[in-house]
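Take a look at chain A:
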Amino acid sequence: MTEGKRVLGPDDVRRATTRMAHEIIERNRGLERVVLVGLQRGGVWLADSLGEEIARIGQPVPVGSLDISLYRDDIGRRPVVPGSVSSLPSEIDGARVVLVDDVLYTGRSVKAALDALNDYGRPDSVQLAVMVDRGHRELPIRPDFVGKNLPTSLGESVEVDRDGVVIVDAAETSARDGGSR
Partner candidate 1 sequence: MSARHLRGIDDVGADGLLRLLDLTDHMAEVGRRANPKVPALRGRTVCNLFFEDSTRTRMSFDTAAKRLSADTMTLAVGSSSVNKGESLRDTVETLEAMGVDAFVIRHRSSGVPWRISEWCTASVINAGDGWHQHPTQALLDLYTIRAERAARGAEGFENLRVGIVGDIRHSRVARSLTEALVLLGASVLHIGPRTLMPPTPLAPSTDDLDAALADLDVVYLLRMQLERIDSAVVPTGEEYSRRFALTPERAKRLGENVLVMHPGPINRGVEITVDPAYLPGSVITQQVTNGIAARMAVLFDLLGGVDLDVGSPAIGSGGAAS
Partner candidate 2 sequence: MSRDAQGGGVLLAGGTVIDILGERRVDVRISGGAIAEVGERLDAADDEVIDVSTMVIAPGFVDLHTHLREPGMTEAETIETGSRAAALGGYTAVVAMPNTDPTQDCVSVVDFVRAEGRRAGLCDVHPSASITVGRAGERLVPFAELAAAGVRIFTDDGSGVQDDGLMRRALEYAGELGLTLAQHCEVSSLTAGAVMHEGECCSHLGLPGWPALAEELMVHRDIELVRLTGSPVHLLHLSTARSVELVRAAKADGLPVTAEATPHHISLTDERLRGFDPLFKVNPPLRTIRDVEEVRRGLIDGTIDAIATDHAPHPGHAKERPLDSAPPGMLGLETAFGVARAHLDLPLRDLIALLSWRPAAIAGLGHLHGRPVEVGEPANLTVLDPSVEWTVDPDALASRSSNTPYRDVPLVGRPRHTFLHGDAVVRDGVATR
């Protein structure tokens, strides 16, 4: 992980994941027709972790992933780096989809994910789970489940994985992954 200000450690991430798993179970009593969908690429590991936790606490739910690179509204203004091919584990029609991403920032990725999801079917409801909400929303989108609310400045970027959450200077990372998150 890049040098920067560490705000959460591995234990914090694990605890936050467990808490979010509980909240998802509570909100969706019975977990019937719940599908976890991680956004490529950053949300996939978190969807997997949440899926494991939910299975441990309650019962297994299908976990899939969604690549949104063909739905971005900034095509032509950033490099195209698609992740793996989208893989949705079950019918989307009538499902209760929980979109999962590592960081919620402008909201544009979530908007693209909603558009993409729409092309696969018509879910009953869509909820949003993120490990970090760093603010600076540009669209009317809010998360349903949050690991950590983290005020940041525009000049920073946030890196999240199982080992923790780090805030770094945006200049160090933008050249590598094509933009701050």
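If you want to know what made the cut, all candidates are chains of the complex that A comes from, given by their letters.
Things worth noting here:
Keep this in mind: contacts are C-beta pairs under 8 Å (C-beta built on N, C-alpha and C of every residue); 3 or more make two chains touch, one makes a residue touch a chain; residues count from 1.
Given the structure is predicted, the values throughout are model-derived calculations rather than measurements.
Note on chain A: across 1 or 2, the candidate touching it in the complex is 1; the others do not touch it there.
Listing the residues of chain A that touch candidate 1 in their complex gives 67, 69-72, 75-82, 85-86, 115-116, 119-120, 175, 178.
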